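Report on the structure given below.
What follows is an incomplete set of chains from the complex, kept in their original frame.
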């Protein structure tokens, strides 16, 4: 198999590192460049313990020193703002951005939620929102793909089929979510210290998490009109994993069985998304390290409502794995190439 | 201070053990009997590591061998069913039951949710639902007190003032909750094994958790009519702690400021329940090992709704600590006697 040459910009964060981990098992991918300004000059196994016994990776360089001319694909793993700024200058390579920069279609909404003026608004139209299962047909022709946020991935895979089928109402969608700590990144913040997180659980960014407008944008598209969703994320003491528990109102006449049928039909042939058997609750330990999203549907005790629950690994299906999945689809390769890893348990 | 003589029935579970831990620091309490049939004959520090360096506790006996004649107070920490059966035979001592047996007022509801006929329905009327802050005036005269479940404690402290003031609607109360593993008890179940829980998060008992009817009963009392609540608990990898995130609909005309004022007024003089400053999210690490319940109120992005969040230590305010608090109130002692422990962090 001929390998495409890939560059990872921002390889010093958890997302970039997991992308490299997956790339190392991908038969069609050759990592030809790795950049991270603060760690430039170091080997990957100097900054990442899990690459200690792994060879063959290029040394980290500064972003501006990357040889992009010989790259076929650029994976953007920089923080928002920096990502769009850097990627806007790339003309010949295809781009898969894992930052938030090209997810929102409206530069004003971006400015409102991210607090900065969008660095490259002229690219927003071109950017394809890369929720693989919904972007599949557009990916082969895409030059710039924006990978969804981790929470939106889990939430949208659960809700989109129901919204598209008109089985739930756009009003009153209330989402609770749990996330492992890797979702907060490798930055040196007190709130990410072991002792601050272990043996505790806490909501965060209540009412103001940046994944809300993203979920609303895509649900709005499915519903055909603007939507507001409630979304409350919680940090729990684990490395990886994300769990979304959404309470939704059934559309008039819709039954739980209808919802189940819709999810079943939508996902029965999907390789990475599975509806579980009735009564089995999705859990993050079912997907750790894998590109899977597991879903299920439960009766809500509140009349006329249902619960939809989904679990993903935030770094894989919620980020680096979906990026690879998108790349496979862009290149016409088997969708799960390099993503066959069975979850690691315990 | 003259000590009351207390007996703990069911001292081999986490709840019983935490009651003993707290009792050891209580100046008015003398533990004169400890029972647990499966561990009868053993010393407490043979079955509990944290009592290894602690002396002065009686050996465990069988329940039927307890000398109840010399006990002033009996703490019931047996599983539901067994608890009522045992406690029904006690005539002279005051009873504080930590099981579920005397929480529900309706024996039919009990039978429906617990799957067994109530062993002592004749006592249900007499039993006082012991949410300390709401039972305070009735506790001095009570003979039989039913301590609330851990989730109901956290949920009701958050919601009761709002319901009583008519500031929220009884419809559409949707509660998500996170719990540490001690809430599942010390029983030998695969789902409680370290490797099954660590590095994972999972919903459980979705749509059928036994604390739902209890929350509904007490909210119904406050609203003055029957209520249904949605309630989805999740297990997270920590020993202690419980976090409740409730989404509620504002009553017509009510504002977030009204809700804040109601919580503030209700709890400003409470020793164990505190409303946090605006914007500060309650977290379980704020209450670990203590009898505190911390609350806060947030705007919900869903129009006309608000989020109420509360955090407790499930074994303390959610169980053993509230039992001690109730005992103090029953005996006319200072309410927080023996409960002054500052939370343990990290």
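So that you can tell them apart, the chains are marked A and B in the order they are listed, and the count of residues begins at 1 in each.
To be clear about the criterion, a contact is a pair of C-beta atoms (placed from the backbone, for glycine too) under 8 Å apart; a residue touches a chain by one contact, two chains touch by 3 or more.
Here the structure is a predicted model, which means the values were calculated and not measured.
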{"item": "Where 2 copies are displayed, count of copies in the complete assembly", "value": "4"}
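One rule holds for everything that comes next: only the chains that are shown with their structure count from here on.
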{"item": "Chain B residues touching chain A - in the complex, by the definition given at the top", "value": "171-174, 176, 178, 180, 195-196, 198-204, 206-207, 212, 228-232, 234, 236-241, 243, 245, 247, 281-285, 288, 298-303, 305, 307, 309, 311, 346"}
